[in-house]
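Next up is a structure, given as C-alpha cells.
Certain chains of the assembly are absent from this excerpt, and the rest are unmoved.
As written, the chain order gives the labels A, B, C and D, with residue 1 at the start of each chain.
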Amino acid sequence: MAPAVKIRVCDLNFHYRNRQVLHDVNLTIPSGSITAITGPSGSGKSTLLLALNRLWEEIDGCRVRGRVEIELDGRLQEIHSPALPARYVRRKVGLVFQQPNPLPMSIFRNIAFPLQLAGVRDRKLLAQQVETALRKVRLWQELHNRLEDDGRSLSGGQQQRLCIARALVLQPEVLLLDEPTSSLDPETGQAIEELLLNLKNEMTLIVVSHYQDQVQRIADLRFTVREGRFTRLPAGRPRSRTGPAL
Amino acid sequence: MGDRMVFREHLFRSAAVICGLLTLAIFCFLCVLGLPLLQDGHLLSLLSSPWAPARGLYGIFPMLLASILLALLSLALGFPVSLGCSLLITALAPRRLRMLLIGMIRLMAGIPTVVYSFAALFLLVPLMRTLIGRGSGLSLLTAAPVLALLIVPTMVIFFVAGFEKVNRAHLLALDALGGSRVQKIIHILLPGARPALINGTLLGFGRAMGDTMVSLMLAGNSTAVPSSLADSARTLPAHIALVMASDFDSMEFTSIFACGLLLYLVTGLLMLLMRLPGRSPDNES
Amino acid sequence: MTGQRKITEITVTWFCWLSGLLLLAALVILVGYLIRRGGPVLGLSLLFGDTPPLDALLLRKHVFDGLYPALAGTLLLIIGAMVLAIPLGIASGIYMAEYAGGRTKAVFSLLFDILAGIPSIVVGLAGLSITIFLHRIFGERIMPCLLISCLALAYLVLPYLIRTTQVALESIDPVVRRTAPALGASRLQNIGRVLLPHSLPAIIGGIILATGRCAEDTAVIMLTGAVASAGIPRSLLDQYEALPFYIYYISAQYTSPDELATGFGAALLLLLLCSALLVLALVLQRRLTIFLLYR
Amino acid sequence: QAADDLAPFTGLKGSLRIAGGTAHIPVMKEAARRIMSFNPDIRISIAGGGSGLGIRQAGEGLIDIGNAGRRPTDTEIAKYNLKLFQWAIDGVGVIVHPDNPVRTLTSAQLQGIFAGRISNWKEVGGVDREIDIYTRDESSGTRKVFWKKALARGTISDRANVVVSNGAMKTTVAGDPFGIGYISIGYMDATVAPVSLDGVAPDLANVRNGSYRVARGLYSLTRGEPAGLARAFVDFLFSPTGQQIVQDKGLIPVR
C-alpha cells in the first residue's frame, strides 16, 4: 500500500510586503515520515513552516497564494479555508521555532500551557503530561526540582528542549521543527534525533536542519531550497527504530 | 464557544466605541448649552473683547492666552524633569533607589492639587513676590512650577512603563558592544519608548491645560491680558470655576460653556497638530 | 573618548540625577510642611471628633467634627469610580492595541487624546448640567450624589487606563506575541493568558495613576455631590463628604488657626490613604502576576 | 430652652439638603449637629458652592434649602417662586497686612485704589510700593455688597487679583505686605489688620448699631412655602438657640 498523503502543497507563493520569498512551491509529503529541508540561510525554510500552520497570519504584511492541504482528523483539508479555525490548524500542526521562545512564566506552566489553552483543567493530568513531555526531551532529570523557575532563566539548549516538549504535549499530527538541534550538544542532539525517530510512528515530521549527516541519518525525504525554490533530493538511508522505512 | 468569543471581541469594540462617543457627547453637550451665546453672534466678540459682564462683554481671549501660556510653561518645566527622573529610575539609579523613586512618584500622583496649591500659597508665593520684586506674587510664573510638579508623576509613570518595555536583549547587545549607560539611553531607550513618551506628554499637557485648582489659587485670576509671565492672569478652567456660581440664566453662565468648548477645541487642535509631522504615535512600532 | 561625547555623558547623567533630586526635594518639602502644620492634630479625634470610635465605625452614631465620613466617602468614591472605569478602560485599551487598525485606530486615538485633555471642571459642569436635566425629567429621585460623582470621575480617568493598557500591549516583544498562537491559542486566549499578564505591571501603574486622580480630584466632585457635611452615605444616591473637598473647603473658609490645622491634618490623612492604596496595589500586582503566570 | 427649640423635630424623619453661600456653612453645620444629635433619624447634608448656586439649586428643586449672601434678583424670585428668610447680618470690611501702617481710608481713597487710579501706597500715607488689589469673583455675595456700598458701584480694575473665598482672601492678604482686600467680618482675625472706612472701624458693634454701612443680610430660601423638615429647620434658625449659634459664629443675629 502506498503511504497516504499527509501534506500537499500546490503552487505556494509567499511575499513579505513586496519581496517574494517563496516561488511556486510544490511538495507532497507522506504520512508518518520525516522530511528534511536544507538550504542556505535566508532561503525561505522558516517561511515555509510558517505557511504550513497559518502562523504567517500573525505577522504584518505577509501574503500567501496557493493551496496547502493537510490531512487532519482523517480528512485532507485546505488549511486556509475560512471554515477551519486557525487555532485548530495550529494545534494539529505544531511548530518549534528556530529561536527558543519560552513564555515569561514558570517552566511547568510553559509546558502545561497549550493543554490549558485547549481546556484541560485537571491538575493531576497536567502534571503527568508535563512530566512525560519533559522526559521525552531529556529535561526531567535536570529540571524536575526547578519547575517553578521562570522559563527564561534556562540555558539556550534547555530552552530549545523546553519548546520541543511544549509542542509535543498537544500530540499534534504534524510537527514542524526549525533547526531543533542547533544549540544542543551532540549527546542531547543525538537524543533528540532518537526522539524524532520515535515520534515518526505518531506524527508526520518536517525538520529544517543544516547538519548534513543528521539529515542523512533520519530523513525519509529531502528537499533543498535556494532562493525560495524547492528541489527534491534523493533520500538518505533513514534509520528507523521500529524497522526499515516505509 | 465560537459565538461567545465573537461576542467578547465585540465587547472590546463596544467599550472603545462607548469611550469615543462619550468624548463626542461632551462636545455636543457644550455646543448645545453654549448655543445662545453663539446664536447671538457673540462668537467673534468672545475672542476679541475683554471680560466685563457688567458692560455685556464676555470676551475670554485673556483666559485662553493664559491657559496656553501656563500649560506650555509647565510642560517646559515638567517634561525635562520627568524625562530625567524616569531615565534615572530605569537606567542610572541602583536597584534600591529605583524602588524608592518609583514609590515616591506613585505617591505624588495621589497628592491632591489642592494640597500643592495650598502649600505653595504659604511657601512659594512670598518667595516669588520677593523674586519678581513687584506685584502680589500671584502670577503665571508662580503657578507653572506647581503645575509642573502636578503633571510630572503622570508623565514619569508613562515614561518608565515605556522604558521598561524596551527589549532586554537590545540593551544587552549594546552593553556587549561597549556602550555606556548614557549611550544606552540615547540609542536604545529613547527611540524604543517613543510612543510612550508621546502619549505621556500628551496626557501631561492635557492635565496641565485642564487643571483648575492650581491656577485658581496661584495665578492671580486677574482678567487683564497678561503682558508678561510675572503678571497675574486667569486660565479658562479657573474662569469657569469663578463664573460657575453666577445666575443660571445669565450670559456669564452661558459663556462658560463657550469656554469649555474652546478648551475642548484647543486640546483637540493641539492633538491634531502633534500628529501632523510624523505619523500617529500609535502606528510607530 | 572624544571631548564632546564626554560632555554629553556628564550632562545627561547630571541632568537625570538633578531631576530626581529636584522631585525628591519637592516632595520632602511638601510632606515636611504638611507634617509640621498638620501633624499635631493627627489622631483619633481628628477622625472621629468626640464620637466614640467604635460607635462611629459601626455607623451607630453620627460623626460631626471628625474626618471619618470624609475618609469613607473618598474610599467609596474611589472604589465606585474604579469599578466603572477599569473594565471599560482596559477593554478599550485592548481594542486599540489588538483589534483596531488604520483609519479607525487613528480616529479613536485622537478621541482618546481629546478625552485626556478635557478639563475636570468641564466634566463636573457636564455632570451637574446632566443631573439637572435628568432631574427635570425624572423628578425628585435624581440629585447630585455619589453615583453621579463616580460616573464623572470614571469618565475622567478613562484615558489613563486606555493608554497604559494600549502602550503596554503594543510594546510586547513580537516573539512572545507569536508564541501562544503557534500553540493553538485563539486571539482572545493570547490576550487573556499571555499578553495581559505580561503587561500587568504597566497596567497596574495606570490603575494607580487613575486611583490617585480619583482620590485627589476636587473640581468634579465639588459640582456633582460632595458636600461639607453629610455623614456616611447610606446609598449611591446620597450625598457624601470627601477629603479633597474638605481640604478645599477649609482652605477657602477657615475662620481660626485650629480649623486650618485640621485642613492640614486632612491633607496628611489623604496622603496616608493614597500610600495605603499604593501598597495594596503593589501587593495585588505581585500576587496577581504570580497567580497568572506561575500557577 | 434648647430642648423646647428642638421639640418640633420630634418624630420627623428623612433627609434635608442644604447648599449655597459659604458664609452660612458654620451656622448650618452647628444647627445640623444639634438637630441630628437630638433626632438621629434626620439626615442633613450641607454643601457650599456659592450664593448663585444656592439660589439656582433651590429653584430647580435639587436641594431643599438654598443659602445666599445676597438678595436674589426679582426675576429669580419670580421665576422660581422663592421664599426668603434673612436670619443674620454680616459686615464686609477692608483688610491689609498687619505691617501696613495705613489703617484708615476715606471712601474716595478706597474707590481710587480699587479702580486703579491710586496705585501706590505712598499716595495714601504708606510706603513707596505698588498696591496689590485683591477682589472676589463676580458671583460672590461679599463682592456685590462691597461694590455696592463701599465702592458706590465704581469700577474694579481688571488688574486686580481675584481670589475665590474669604479664607483665601485672608491667607493672601496676610502674606502680602502690600495687599488690600475685603472680607466678611466674621472671618477677621489677628493675621490681618482691619481698615476703618471714613473713620468707622469694621466690627460687630458698629455693624449692629448701623454706623458701619457695608453690611448685608444672610438669606436662606426655599422654593415655595417650606414644609415639614425644611420648615422646622428654618424655624430653628430663628429660635433663640438658632440665633445664639449665629452670634457664636461671629455674625449678627436678626432677633
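Just so we're on the same page, contacts are C-beta pairs under 8 Å (C-beta built on N, C-alpha and C of every residue); 3 or more make two chains touch, one makes a residue touch a chain.
What you are looking at is a predicted structure, and each value in this text was computed from that prediction instead of being measured.
Each chain type appears once in the displayed model; counted over the entire complex in the file, the copy numbers are A x2, B x1, C x1, D x1.
Simple rule for what comes next: only the chains that are shown with their structure count from here on.
With centres set at the average Cα position, the gap from chain A to chain C is 48 Å.
For the pair chain A and chain B, the distance between mean C-alpha positions equals 51 Å. Counting partners per residue, chain D has 49, 164, 168, 171 as the residues that reach two or more other chains.
Along chain C, residues 186, 251 each make contact with two or more other chains.
Contacts between chains form some other arrangement here, matching none of path, ring, star or all-to-all. Counting only pairs that meet the touch rule, the chains in contact are A-C, B-C, B-D, C-D. Contact residues on chain D toward chain B in their complex (touch as defined above): 49-53, 55-56, 59, 73, 75-76, 79, 130, 132, 134, 137-140, 158-164, 168, 171-172, 175-176, 178-179.
Residue ranges of chain B in contact with chain C, taken from their complex: 5, 8-9, 11-16, 18-20, 22-24, 26, 29-30, 33, 80-85, 87-89, 91-93, 101, 103-116, 118-119, 121-123, 149, 152-154, 157-158, 160-162, 164-167, 180-182, 185-186, 193, 195-196, 199, 202-203, 205-207, 209-213, 217, 236-237, 240-241, 244, 256-257, 260, 263-264, 267-268, 270-272, 275, 280-283, 285.
Note for the complex: chain C touches chain D at residues 61-62, 64, 131-132, 135-136, 140, 143-144, 222, 226-231, 238-239, 249-257.
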